[in-house]
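Left out: one protein chain. Kept in place: all the others.
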Amino acid sequence: MPDPIAVANAIAAGVLLGGFYAAVALGIAIAFGLLDIPNLAHPAFVVMGAFAAWQLNSQLALDPVLAGLVMALPFFVLGLLVYRLYYVCFERRGEAQLQGLAFFFGVLFITEVTLVLTAGADYRSVTASYIGVSISVGGIVLPERMLVPAGVALAMIVLLHQFLVRSFMGRAIQAVAQDEQALRLMGVSPVRVKALAFGLATATAAVAGALLIIVQPVEPSIGRDFIGRAFAAVVLGGMGSLYGTLLASILLGITESIVSDMWNPSWAPAIAFGFLLPTLALRSGGLLGRRL
Amino acid sequence: MSNRLFAALIAAFVVALWLAGRLVSNEYVFFVGYAVVQYVLLATAWNLLGGYAGYINFGTAAFFALGAYIAVAINKLVDLPMPLLILAGGIAAGALGLLMGYLTLKLRGVFFSIATLAMAIVFQAVITNWNFVGGASGAYVLRPTEGPWGGSYVEYLFYVMLAMAGGAVVLARGIERSRVGYGLTSIRDDELASEASGVPTLRLKVIATVLSGALMGMAGAPLPFYVAYLDPPSAFNLSYAVNTIAMPLVGGIGTWLGPVIGAVLLTAVQQGAMVTISSAANLLLVGLLMVAFITLAPNGIVGLVRGLAKRPSTGGNNK
Partner (left out) sequence: MTNSMGRRSALAGMLGATAITQSRFAWAADPIKVGFSIPQSGGLAALGKQALLTMEIWASDVNAKGGLLGRPVQLVTYDDQSNPANVPPIYTKLLDVDKVDLIITQGTNLTVPAMPIAMQHGKMVLTMLALAINDKFKYPRFFQTMPYGPHGKQSISEGFFDIAMGMNPKPTTVALVGADAEFAKNAVDGARDEAKKHGLKIVYDRTYPPSTVDFGPVIRGIAATTPDVVYVGSYPVDTSGMVRAARELNFRPKLFGGGMVGTQATTLKADLGEMLNDVVSYELYCPAVADKFPEVEPILKKYQPAAKDKGIDPQGYYVPPFTYATMQILEQAVTGSGGLDQDKLAKYMHDTKFKTIVGDVKFGPDGEWDHQRLLWVQFRGLKGQGMDQFTNPSAEVVLHPSEYRTGELRYPLGPGKQ
């Protein structure tokens, strides 16, 4: 009989981990979930965000979360530019998703290599007062190194969801996902809306990157480890639903955590991804997704 | 041109290359050549499902690695000649394709792709925990020094792979012009309509998946002998998935020629860059090339050439 406190700890750790995964997946939830843009390069942008946070943290002693927020604006602009390129080359021509996919693979490599050439191939970490400290609630130990990222991730998701639901631009973004033609008829340029949304998605990479380097040391090629988790979370959670992505990420995190703690860590990714498959088979729209 | 004639031409080409090989004493040619024809085979295999049917498979690594690991496992038990190992790899990978087909082909578009990615990850975890083939620490394979006609063993592997690639190309061309091929193309264009017209879509997709998977497994079987070492990170390397998608794209999907052109071009560039520029800039080059090609020639080189050929000359006949 597993000790209930131990189980509670495992679940809590999984929730925090899942919150962090959701931060990474958020950009894909917007770009891919809402706009159908298969941005495989997003994890590389996250790693770039991590390096940016490292620079600000080591040179200016800026808190990493703050650094992430500061970098959100330049990353937003980067997103606008990348979307512009993508639109001109692919979307405008009505190209199949396949070309877009390969394009973003290319961007993934270019980003990774640029990082190696500029920041070097060594591992980098940040310094923050909350790294290495834990708080204890009941019998549950929560490392602040995981708590802070999960909290920031949650805040980001809630904020973005409110934006999508309440603001004009936010609703335009949702509209462009559902019916581009109707949006055009209402006098809103779908291209501008999509550019804005993609810029937002890339801006989340800056913050997610800062969270990443709080959680673990970073070197340029680790983005590849997150492609699977991020896309799986978005697909599992339901395309177009930010809360769905959050829920799916947390489920993935809890699965990994419980399997690692109570059974065998080696099988954690297999189990986590394993239950993606039957979910897709049974509910192809994902957990909270729009009907296809 | 009938496919039989085409097959004869390909066979003649392979024989001609073999004869030319008798004059070559530089081993390096065969090592690089192996990489090129391996990717011709992989790209052609991927294109059967990805290019013809429009189902983008991210799990190339799973089939490829399965073929490689089956070869390692059998090699630990009994000494079989390479063609039998390849056959075993192909059968195993084909079976995996069948399994994957039934599990995932009911999913559409990106869901299918994510599912294939998930399968690859699950499969990698399984192999990592399979200690008989070395698990995480990898397996060493001692390869024979000579091939059956006296040349080096790697030279032999090159010709085996060349023959397989040739066979795959003939197969792809055959499928392209057959009812199966037309059915797959109709699935790519509009699956719902084609289903409604009575095309047995699931069966066709499964056929494509099994063939595609089997060929990838056959491409993987000689790998442990080529490298002499196999471990999960190298067998499941992301570059296999990326390259097998990029090569048909660069060359032109939807036709047998595209993957061949794309594979030869991209592999030659990567191998060349590795021994000249040779640094992190390598990957940059590959990335830039991919982006440039996809942007400027979205239908691949074949599409580009067709587009140029169609440009009307002053009033003359169009060929």
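We call the chains A and B, going by the order they appear; numbering starts again at 1 in every chain.
Definition applied: contacts are C-beta pairs under 8 Å (C-beta built on N, C-alpha and C of every residue); 3 or more make two chains touch, one makes a residue touch a chain.
On a predicted model such as this, the values are computed, not experimentally measured, just so you know.
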| item | value |
| --- | --- |
| Among B:L41, B:L66, B:M82 or B:L223, residue touching the chain not depicted | B:L223 |
| Among A:V141, A:L159 or A:A182, residue touching the chain not depicted | A:V141 |
| Selected from A:V215, A:A233 or A:L251 as touching the chain missing from the view | A:V215 |
| Chain not shown: contacting residue from A:L60, A:L159 or A:M262 | A:M262 |
| Contacting the left-out chain in the complete assembly, out of A:Q55, A:S125 or A:Q174 | A:S125 |
| Interface with the undisplayed chain - residues on chain A | 3, 6, 9-10, 13-14, 16-17, 20-21, 113, 116, 119-125, 127, 131-134, 141, 143-146, 215-217, 219, 221-222, 225, 253, 256-258, 260-262, 264-266, 268-269 |
| On chain B, residues whose C-beta touches the chain left out of the figure | 26-28, 31-32, 35, 125, 128-129, 135-138, 140, 142-143, 145, 152, 154, 223, 226-229, 231-234, 237, 239, 271, 274-283 |
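As a convention for this text, only the chains that are shown with their structure count from here on.
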| item | value |
| --- | --- |
| Rounded Å distance, chain A centre to chain B centre (Cα mean) | 32 |
| Sites on chain B touched by chain A in the complex | 50, 54, 56, 103-104, 106-111, 114-115, 117-119, 121-122, 125-126, 128-129, 238, 242, 245-246, 249, 253, 280-281, 283-284, 286-291, 294-295, 298 |
| Residues of chain A defined as touching chain B within the complex | 32, 38, 85, 89-90, 93, 95-99, 101-103, 105-110, 112-114, 116-117, 121, 224, 227-228, 231-232, 235, 266-267, 269-270, 273-274, 276-277, 280-281, 284, 292 |
